[in-house]
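Could you have a look at this structure, given as structure tokens, before my questions?
Here the complex is missing a single protein chain, while all its other protein chains stay put.
Naming follows writing order (A and B), and every chain is counted from residue 1.
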Amino acid sequence: MNLFDWIGASLGFILTLLVFSYLIGDNPLFRFAIHLFIGVSAGFAAIIAVYNILLPRLVAPYFSSNRTEQLLALVPIILGALMLTKISPRFAFIGTLPMSYLVGVSAAAAIGGAVLGTLIPQVNASINIFDARSAQVFDASIGLRLVNGVIILIGTIATLAYFHFGKTRSGIQKTQFQAWLEGIGQVGQIFIAITFGFLFAGIFNAALTALIGRVTFVVEFVKSVLQFF
Amino acid sequence: MRNPVYTAIAIAVGLVVLAGYFLEFELLVNLRIVLLEWATILVAVALLVGVINLFTVHWRKMSTEPQNRTNSAVLIISMMLTLGLVGWFGPTAPISLWIFNHIQVPIESSLFAILSVVLIMAGVRLLRRKPNLLSIVFIGTAVVILLMSGPLFGIDLPALADLRTWIGEVPAVAGARGILLGVTLGIVAAGLRILMGADRPYGGS
Partner (left out) sequence: MEEIICPHCGKPNSPSNKFCDYCLGQLKQSDEQISEAEHSEIGIGRDDLSEQTPEEYGPDWLKNLQEEHSVKGEEPIDLGDGLSTPSEMISDWMSGDEEESLTTEAGESPPGEGSQVQPFLPHDGFPEDDGLPDWLDDALLDRSEQDGFEADSRVDPAIEGSEQDALQKDPDATKPSQGKLGELESAGPLAGLKGALSPEPGITRPRKPAAYTTKLRVTATQRAHVDLLASIVEDEGHTKPLPERKAISQRHVLRWVITIILLIAISWPIVTSSQQMPFPAYEEVSAEVSRLVSQLNGNSPVLFVFDYEPGLTAEFDAATTPVMDHVISRGALLTLVSISPSGPILAERFMGLMQASHEYKSGEQYVNLGYIPGGAAGLVSFFDNPQNTLPYTLDGVPAWETSTNKGLPPLTGINEITDYEMVVLLVDDPDTARTWIEQLSPRINEPDVLTSFVLITSAQLEPIVLPYYDSSPPQVNGLVAGLRGGAVYAQINGNGDIVRKYWDAFGMGTFTAALLILVGGLGYYVIPELMRSPQVQRKGK
């Protein structure tokens, strides 16, 4: 390890300990580390945006001889300039035009992806599991596939029923349909509990791996320091 | 400009982009490509606006809040140093990777690492109140998955391993699929409201 790497490793070691000090209690050293992190990551984000997008797409066309590119680049330059007014609260209303443009595009992209990418395929998946012709991840036993398919279908419908946000009229007896929906929703809660338990374990595994990575780094750093002495 | 103009722009560009998912006309495809390119540039500008706003907020905090002055100064100095060094040498230069590897990665990894302690605390305290069926199912599932995620000292428990596989492939898939469908329906509803002009989150009111 050269000097540069040594300094970097020492810095990483100190910063790791500063953040871990939160386990003892919230303290100014922890907050120092957090603000340092925010500043560095914001700086990186700004540089990437300028280097990767703004310079090549807005500035570079004017160094080429392509007139079409230059004309096309004019519109985002104007819109981008209008967007910059969002920094000032007094002139923020000027940036409404590019914001409306962005919101329209994003909404459309989200709808298209949601319908074609999740809604239709996932509804198909809930039904196709009963299709013996489609070979899937489960084992070859048809009976087991059918049982699993029924459970998945019931679970999917029950989970959707739990998230039903239909208006219930208070003071008036619930309709039979609403009572059924609530009953199915209770079953859906169990499936949601299982899913969230799985998620909880997954998040813990990811955090544990990060902890192991940090502890490994600290142990290796201490070993290298001890080796040095 | 008046409100209907903003709404009209949002609806017009939205419909062009949405139509491109279902129709294949050359003019529509070309127009869609141009509109999407411009959108990506504007998002980059919006990112820049966010960073500038972060700077101004903390600059103001330095002058108005004496108790937070030090932290805001740390943020501003680190941001300026990063902008200067990475901007001058380039994002792929060794100095940029050094800053990233020895400042950003250790801090963010450590933050994620202390989450493991917090999660165990949450799991322990969940049973403090009288447990009901749902909390028992939740904790039970989490414990089974945790036990069977790791090697378990090399002990082979095929029943538990199969149980983990079955939980991941059947009930968890059912619940996740229901959640995904619910989220998707919400996204479609919200998006359609914007494309119909019923919602104007861009501040056109």
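In this text, a residue touches a chain if its C-beta (ideal position, glycine included) is under 8 Å from a C-beta of that chain, and two chains touch if they have at least 3 such contacts.
Keep in mind the model is a prediction, meaning the values are calculated, not measured.
A.B. asks: If the hidden chain were put back, which of B:A8, B:L85 or B:L147 would touch it?
C.D. replies: Counting the whole complex, the residue in contact with the absent chain is B:L147.
A.B. asks: Which one touches the absent chain: B:A8, B:V49, B:V117 or B:A190?
C.D. replies: B:V117
A.B. asks: Which one touches the absent chain: A:L18, A:M83 or A:V105?
C.D. replies: A:V105
A.B. asks: Check each of B:I9, B:L83 or B:I139 against the chain that is not shown and name the one that touches it.
C.D. replies: Considering all chains, including the one not shown, the answer is B:I139.
A.B. asks: What is the set of chain B residues that contact the non-displayed chain in the whole complex?
C.D. replies: Chain B touches the missing chain through residues 17, 29, 32-33, 36-37, 39-41, 43-44, 47, 90-92, 96-97, 100-101, 104-105, 108-109, 111-112, 116-117, 119-121, 123-128, 130-131, 139, 142-143, 146-147, 149-154, 161, 165, 168-169, 172-173, 175-177, 180, 183.
A.B. asks: Touching residues of chain A against the unshown chain: what are they?
C.D. replies: Spelled out for chain A, the touching residues are 23-25, 41, 44-45, 48-49, 51-53, 55-57, 60, 105-106, 109-110, 112-114, 116-118, 121-122, 124-125, 128-129, 131, 134, 136-137, 195, 198-199, 201-206, 208-216, 219.
Just so it is clear, only the chains that are shown with their structure count from here on.
A.B. asks: Can you compute the centre-to-centre distance for chain A and chain B, using the mean CA position of each chain? Integer Å is fine.
C.D. replies: Distance between chain centres, rounded to whole Å: 3 Å.
A.B. asks: List the residues on chain B that touch chain A in their complex, please.
C.D. replies: Of all residues in chain B, those touching chain A are 1, 5-7, 9-18, 20-21, 34-49, 51-54, 56, 70-72, 74-83, 86-87, 90-91, 96, 98-117, 119-120, 123, 133-135, 137-142, 145-146, 149, 167-182, 184-185, 187-188, 190-192, 194-195, 200-204.
A.B. asks: Which of the residues in chain A come into contact with chain B in the complex?
C.D. replies: The touching residues are 4, 8-9, 11-13, 15-16, 19-20, 22-23, 28, 31-54, 57-58, 72, 75-76, 79-80, 83-84, 86-87, 92-93, 96-112, 114-116, 118-119, 122-123, 125-126, 137-138, 148, 151-160, 162-163, 188-198, 200-208, 210-211, 213-214, 217.
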